[in-house]
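Only one protein chain is missing; all other protein chains are in place.
On to chain A.
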Amino acid sequence: MSDISRGKSGGVSRRSVLKAGAASGLVLATPTIFSSKAHAAGFRNDPGAAKSVTFGFNVPQTGAYADEGADELRAYKLAVKHINGEGDGGMLNTMKPLSLKGNGVLGKKVEYVTGDTQTKSDAARASAKRMIEKDGALMITGGSSSGVAVAVQGLCQEMGTIFMAGLTHSNDTTGKDKKRYGFRHFFNAYMSGAALGPVLEKEYGKERRAYHLTADYTWGWTQEESIKNTTEALGWQTVNTVRTPVGAGDFSQYITPVLNSGADVLILNHYGKDMINSLTQAVQFGLRDKQVNGKQFEIVVPLFSRLMAQGAGPNIKGILGTTNWNWSLTDAGSQAFVKSFGAEYGFPPSMAAHTCYVQALLYANACEMAGTFNPIPVIKALEGFKFDGMGNGATEYRASDHQCFKSVLVVRGNENPTSQFDLLDVVQEVPRSQVEYDPAIFGGELGPYEVAM
């Protein structure tokens, strides 16, 4: 059986075979070791004299948040078009101050790579790493879950690559887990609570008993905490807070106990398909037709989106919540965006699409302002950047925690929708001053500008 191999290697000792193997392995591997070090000179993925730069769009394409991910990707493609000077320019026509010239970024055409986060931290980090290490992405953006955003943001800090968070609503993203290389345009749970509080007081009064059902991860926890703090400050009591697994599908075992708990408000800290399922089931169980403590039973969904409203159908009628943006806004920026998005895809954008589109534009604009792709000057350009004309009125990227501050919308499920997209009524546009907070309350450290590579 080994006649042949013996014949060939008869004169060679084992030791020399092993030695030769190890030695040649080392020799062959050397060039890559050196070439990987060579990149460390300037900053990671320096485009140098290349004609194009690459952005990495990391969105959920499968899983509970896939609808949001698909809409985010549409928005990113549109943003790339506009930055490169194709199409009608969208918000480039309304953004102030604007450094972009519609010829790409710093004269380089923008290209992009995509990845699937699967709404799992592992998969999201693997996909982000691939885009940074293999495809040379200068910036990573996207995501529809705070768990993923926190994980990818941590990775980007290590890698020295800027992360422009997509849809993430947890206080932690720019609170205890904030990072120097991470930026968030979207609002957070604290702002939802602060905006919602006065409206809840006006609509439902000061004596209510609330029951929370909460998605069991960073976003759910912080939203529950923020809403609880707000409502208890109004004088409400909190009957119970129950954590439910993400993607549970069937919430009946969690909703049944609500019926006999003496609570008269159900607060659903759920998002995406989870919210659609829990809300639908709560309505099916007859919660909204009940009278408890002499009051009408109410349901509140603190984080609302048009995509979810579409999924939940007529069940959302009259339900209060908050949202970052809605396509029905009439300012010039929103209208420009809705118009070019509609022309491209045939339907209005979701708030996930809006925040992602704005993030891509803001990053490109900051590079143009800084005059380089080097992340350190770009971060400094974004920190404290004040802008307008992007759909939320005057907005500021606060330097101390990389959180955008702008007005927040309190919305209600539309009782008489005029179209399949006309699902949310804006009850009130809560000004920035009412939702602002001291960054110190959440702790956390931004970390250094310089990262070891």
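Quick note on the criterion: a residue touches a chain if its C-beta (ideal position, glycine included) is under 8 Å from a C-beta of that chain, and two chains touch if they have at least 3 such contacts; residues count from 1.
Going forward, contacts and distances are computed from a predicted model.
Between the listed names "2-oxoglutarate synthase subunit alpha", "YCII-related domain-containing protein", "Zinc transport system ATP-binding protein" or "ABC transporter permease", the UniProt record for the complex's undisplayed chain reads "ABC transporter permease". The chain omitted from view is touched by exactly one of A:P245, A:G371 or A:G384, namely A:P245. Here one chain is not drawn; of A:G90, A:G104 or A:G147, the residue touching it is A:G147. Across A:R125, A:K228 or A:R306, the residue that sits in touch with the chain not pictured is A:R125.
Between the chain not shown and the residues A:Q61, A:T161 or A:S334, the one that touches is A:Q61. Not every partner is drawn; the one left out touches chain A at residues 1-2, 5-6, 9, 14, 17-18, 20-22, 24-26, 28-29, 31-33, 36, 61-62, 111-116, 120-122, 125-127, 129-131, 133-135, 147, 150-151, 154-155, 157-158, 216-218, 243, 245-246, 445, 447-448, 451-452.
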